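Handing you this structure, nothing more for now.
The complex appears here minus one protein chain, its other protein chains still in place.
Chain naming follows the written order as A and B, and within any one chain the residues start at number 1.
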Amino acid sequence: MHWKAGENALRQANMAVLARASAEQLSALWAKAGLDAEHEMVRGPETGLVTVRGRIGGGGSPFNVGEATVTRATVRLATGAVGHAYALGRDKEKSRISAVIDALWQDETLRPKLTERILTPLARDLENADAAKCSETAATRVDFFTMVRGEDE
Amino acid sequence: MYVAVKGGEAAIRNAHKLLADRRRGDRSVPALRLDQIVEQLALGVDRVMAEGSLYDTELAALAITQARGDMIEAVFLVRAFRTTLPRFGYTCAADTAEMLVERRISATYKDLPGGQLLGPTFDYTHRLLEPELAAGIEPENAETRETSDEAMPRVTDILANEDLIESDGDVAQDKPVADISREPLEFPLQRDARLQALARGDEGFLLALAYSTQRGYARSHPFVGEIRIGEVDLELEVPELPFPVPLGRIRVTECQMVNQFKGSAKAPPQFTRGYGLVFGQSERKAMAMSLCDRALRATELGEDVVAAAQDEEFVISHSDNVQATGFVEHLKLPHYVDFQAELDLVRRMRAEAEARANDSEHWEAAE
Partner (left out) sequence: MTADLDGVGGAFAEPVFGAQATFRRIMDAMARPGTTQKLAALPKPPARLSPAAAAVALTLCDHETPVWMDTALTVAEPVAAWLGFHTGAPIARSPAEAHFAFVSNPAEMIALENFAQGSQEYPDRSATIVLQVDSFDGGERLELRGPGIRETAEIAPHPLPRHFVEQWKQNRARFPRGIDLILAGPSGVVGLPRSVRIEHGD
């Protein structure tokens, strides 16, 4: 499949949102969106491992930190469009729905609906959660101040 | 001699049933749910994920429940489960500079860009038990404050500008990244293999070794350059897509230990570094890991290997608590025949020793 560079970036961003979305919220939005399409499971949903890599000193050579569970799925729609999903964790239904969304998104006419009914609400909630967490962390920021030193008088 | 004996099936079956019963405990007390453990015993979950070397909060919580809170048993369960799953690949290296930071402190710079963020820490608590918790009183919501867009560079990158600190560690690029879960350990190890072993090593063991370096056994004059805890994005390259697939985020703890180094034939006087990176919120473990990492670089930096913490084979071979518990605990399994043989041997030696003693008495008496 051949994609324009900008398309790839958009598709990747959507996959990032779907990967981080809560399974409950995704299922609920999906059920309400009424966009379900007939599809065959080409692969999975199946759970496996990825080995997580970090870098020595934060920016040096890579090393393996440990494993994480990942679930993935690949679907094919009746139109022939193939969709993929990968996400940390073991939720197979989330993986299946995410793969169908990825496949549907390749039809440009469906993008506005998918964005409006599913991707935007998910992204908004994720952003809000991040913002809330950041502002709680910010409240623990240390404001140093220097006491007046007597001998300077 | 090897003698097989059978028996005990009924006893074992009943013991496991009894274990299940005792695990549940008093039936009038509500059973724990996994989400309660994930949310409320989060640091225990993190420890099982780190030492079990598997990032999955729910599985770690299940393991803790099944192990009745025995953390090493829980780690063992997670490690065993891990072997049942296929491996999809290696993620792209996580970028800790891009972390969504939940805590970030430095003991070397007061006014560092991005600030010092204490986060949810036990530091500065009075370590007094709180009866309110026992009474089930709900805490207040956390305070909030406006966030700044200020970047949070790694402290080691700030020091690097002066060329007084060594750069991030590099190992030879001509070979693939070491993976101790695929290849047997071959000493001496490269630093990448050591860090992988330390990342899943036993927190208590590494803590004790780290402590030993502070008490003079391979002293390294350490400062915490930076500790940061937070979430990092993971991505995986897969053949079917032309870009790395985002997988979501995991929480990690990173520790940059900065060590004074007076220089050697191999390196100029500068600050050297030890590195720690651990799954979950595991500050003590990340600090211990970075101290051990630095101690284990003795040979590389031209230092004398004089203490346990610098002995790579000693540290890495004994840091894995699943291996350690397996070998120690196997001693309780039936060794009846071994022991019988030893018993015969000791009886014979005793008889011989007594015979010799009698002989010499006779001799002396005869004289």
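The working rule: contacts are C-beta pairs under 8 Å (C-beta built on N, C-alpha and C of every residue); 3 or more make two chains touch, one makes a residue touch a chain.
Because the structure is predicted, anything quoted here is derived from the model rather than measured.
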item: Selected from B:7, B:30 or B:239 as touching the chain missing from the view; value: B:239
item: Residue among A:6, A:34, A:80 or A:112 that touches the chain left out of view; value: A:80
item: Candidates B:89, B:204 or B:244 - the one touching the absent chain; value: B:89
item: Contacts of chain A with the absent chain, listed as residue ranges; value: 1, 42-43, 74, 76, 80, 82
item: Residues from chain B at the interface with the omitted partner, ascending; value: 86-89, 182, 238-240
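Simple rule for what comes next: only the chains that are shown with their structure count from here on.
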item: Rounded Å distance, chain A centre to chain B centre (Cα mean); value: 29
item: Complex contact set, residues of chain B against chain A; value: 49-50, 53-56, 58-59, 82, 85-97, 100-103, 110-111, 115-121, 142-148, 154, 156-157, 167-171, 173, 177-181, 191-193, 195-196, 199-200, 233-234, 236, 238, 240-250, 252, 254, 256, 273, 275, 277-279
item: Parts of chain A lying in touch with chain B, wherever the complex brings them together; value: 3, 8-9, 11-12, 15-16, 19-20, 46-70, 72, 74, 84, 86-90, 130-142, 144
